[in-house]
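Removed from the display is one protein chain of the complex; every other protein chain stays in position.
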Amino acid sequence: MTDEKHALPAPPTEGLFLGKIDEESIYPFPEQDPDEKEIADMTVAAFREWADDNLDSEKIDRDQEIPESVRRQLGELGLLGATVPEEYEGAGFGTTSYCRLVEEMCRRDASLSVFLGAHLSIGAKPLLLYGNPEQKARYLPGVATGETICAFALTEPGSGSDANAMRTTAEWDDAKGVFRLNGNKIWITNGSYAELFSVFAKARGARGNGPGAFIVRRGQKGFSNGPSEHKLGIRGTATTELAFQDVEVAPEDVIGEIGEGFKIALETLETGRLSLGAGCTGGSKECLKMAVEHATERTQFRKTIISFGMIREKLSRMAAHTYGSESAVYLTSGLIDRDHRTLPVEAGYCKVLGSETLWEVVNDTVQVVGGIGYMEEYPYQRSLRDARINLIFEGTNEILRLSGTLEALKEPSHAVTARLKAEKAGLGAEGLEQAMGAIAGQAATVPRWVPEVIAVEGECFAAAVTAFSAKVVDVLRRHRRRILGQQYTLRRLADGAIQLYAMLAVLSRVSTRIAAVGEERSAKEILLARRFIEEAAVRVHHEVEAIETPRDGFDDQLAELLGEEGRYPAPLF
Amino acid sequence: MSKKILVVVEHEEGKIRRGSLEALAAARQLAEAWGGQVIGAVAADQATSLAEEFARRGADQVVALEHPALARYTPDGYRQAIAGLIEEIAPEWVLMAHTYLAQDMLPLVSAASGAPVLSDCVGVEIDGERAVFLRQPYDAKFVARTVDNGPAPHFATLQSGAFPADDLPENHGGTVSTHAVEIDAAALRREVLEVREVGDRTVDLSASEVVVAGGRGLGSKEKFDELVGSLAQALGAAIGASRPVVDSEWLPHAHQIGSSGQAITPKLYVALGISGAIQHVVGIRGAQCIVAINRDKEAPIFNEATYGIVGDVAEVVPALVAAIEEARAQ
Partner (left out) sequence: MKILVCIKQVPDKDARLVLDDAGRGIVQADLNWEVNESDRYAVETGLRLKQTLGQGEVVVCTLGPDRARKALNTALAMGADRGIHLSDPDYRGGDPMTVARVLAAVARSEQAELVLCGTRSDDEGYGQTPILLAGLLDRPAVFLTMGVEVQDGSLKVIRELEAGRQEESIVPLPAVLAIQSGIYEVRYTSLKGIMAAKRKKVTQPTPTELGLSSDQIGGTGQRIEVLSMAPPEAGGHCEFIEADKPDVAARELVEKLRREAKVI
């Protein structure tokens, strides 16, 4: 495993922080294996056909329930076993195929895709990642057919982003030879009808101390779930509290080792996140379609409103941002499939970018359609409500910015440390140069594969990488380990890195397309790429330049003040 | 030698079907351009009076193909009768209306001589010695000028309404001859048990002065009932539907308008969310005034419409109902 990892190219974001674009490993844009692609195409088409005839999203939203018949039919279609290996009766989907399925599902109905995600992306994921052969053979065939719907139970009332604060316990009962689970979990998707729960709890006793992952089946003594919560969006999903009262779990139902619980939970979430980004891409495409439809039909002042600049700007931006987010998702999934690796930082960035793109897109959609966007009988308000959760769950966007960026800063901070040591040792300019070896100073170059027609965008990208990485070196030199606490700066670095990663994905994708089919047939993609990169570059420079401006101090002071006063602090007169 | 254009006549309950008169009109066009001759063929157990009528309406010569086995249509019976006639008179072209019968039978005849059929044609151009037929491939998104480069006989079927029969003569004075044809009864492979009506025939859209119809584009059965229903009530109209609506079981088959449903001839026809597939359009060409409301301004229904509104049916219909009531109150 370790050896394999060494053979892998560095994750693509790492180079962006170092000011060195790893142009070989991300070009050509990874394509799906033809056989896999065809299976994914057919699966998406089959789902679409089924959905056309059977899916009533308005009703699902109104009734706050995905009907049992819909869940059963998804199982019959085999979609609930998409990522379960073929040897366990599943379809063995790779990351890209699964992302494409989630994208299409989310495009049609966000509740449905969250139901699927809770089942496969996270609920069954601990078993898929860490289950032993016996556990897999026992449970996965049922998971694949959808008879055994899964759920992922980590969050507690006092433990959200901070998993370590978990209070659910698993006490080893030596007499009975079982773990006794006690505690409560909240906001558990599929809580009303899941058959199998991956439950995280802190183990105590002779079998080891520390966090563990436990399989709990519905119907076990002492297990119960609360009623489904009423939510702002994705109302079709059944989100419930779970209660564990001396629930006995046999040692055979421990996933992985005691002590590995957080590792399992983290890895589950890390790999599950990417498909969320894909789902958001699907949602964005659907919104864009609705907005364009309206803009080409609605006439005001004797013109269709698509002829007005302020509408055009929105539609164009929606399309370009969707293209950027889609490119980032499928670059990431493609690399994961191609290199058989994980890319947690990139996956997290894709979740942030996808969810925030969707939020902007849905907001613009509501604006384009005007008043009807606010009316209950039209679908726009549902899209708006459904979109919001994506910025919150499966790791808030704040946590993902923080964790991803700190991870990505590791390599550059080693280099900076080396440089600082060299300075201290009084090495000459040459020595310093050598110590910096890995890092910046010189301008990043345009990847060699960027064709002439988008050379300007290539330059734009390289310049943004140069500016960004120079700033990275700068802040690391000054703050060194203290960077861990600099959230204003980390947030800006994260946003810069996210835009750069999307630009890189867009460049790779459009260059690959031009190389394959020529400029003429790539005209649409070139336009989208130009629009995306032009704005993204501005965003990167903006973030870089805003690092450590006086605003940080104002924010600190104002937040303090607000904390003290507890309300808006200024009298009008 | 003058070119012969053979028209195979379709008839029902002792009447020539309108499509066959349209085929006659097309045949006359070819014959006149080439100085040729239009020959009709009527297959029946007793075909003479139909043949006489066809001769009056513009055929120069009509052959009544008679045999007891031709009392009702069977593909093999028609095939034998018509194949024999083609062999005898060697026509340049064989024309029929593009009906279910023609589609069921004519390719059997043409296949014998290795010929395909230029089917569902909407127009013809004469180009010297050859006829260029216009077809509408890709669901009428294009018009294709199409020829058959093989040797005669050539075969074509003509879309309903494409060749108006209005200007056919009433007293052309063509000749009629009766042929007792030989039919090999053993070769009549399809044994017809019965022809039956499907569903109730109480819905007779053909007698309605105003018809309001909706398409799948309305979204759901509830929307369909609400929108089509309210407008139909305001106009005192009968309710019709396109085929997809009936296939989705929003309405019984009796309400279906088009080639597999009813052909209607109202004063006013209103199409709500109907895109205008050709199978539907052939059923409404007899309407005096057609109003189409559709969100897609490229929808082919607008090619048929007298008046069109591009917009959301759900918004336009309530406004229309209000406007009708307003006008009535005045």
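Labels A and B are assigned to the chains in the order they are written; within every chain, residues are numbered from 1.
Here, contacts are C-beta pairs under 8 Å (C-beta built on N, C-alpha and C of every residue); 3 or more make two chains touch, one makes a residue touch a chain.
Because the structure is a prediction, the values reported are computed rather than measured.
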Can you work out which residue in A:Ser161, A:Ser224, A:Thr299 or A:Thr549 touches the chain that's missing from view?
-> A:Thr299
Omitted-chain contact residue, chosen from B:Ala33, B:Ile89 or B:Leu108 = B:Leu108
Contacts from chain B to the absent chain lie at residues 75-76, 99-100, 103-112, 114-120, 132, 135-150, 189-199, 201, 210, 235, 243, 247, 253-254, 256, 259-263, 267-268, 288-289, 291-292, 297, 302-312, 315-316, 318-320, 322-324, 326-327
For chain A, enumerate the residues touching the unshown chain of the complex.
-> 35, 38-39, 41-43, 45-46, 49-50, 76-79, 81-82, 86, 91, 299-302, 517, 521
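What we mean here is this: only the chains that are shown with their structure count from here on.
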Distance from the CA centroid of chain A to that of chain B, rounded to the nearest Å?
-> 57
Considering the complex alone, what residue numbers of chain A touch chain B?
-> 293, 297
Report the residues of chain B in contact with chain A in the complex, numbered from low to high.
-> 295, 310-312
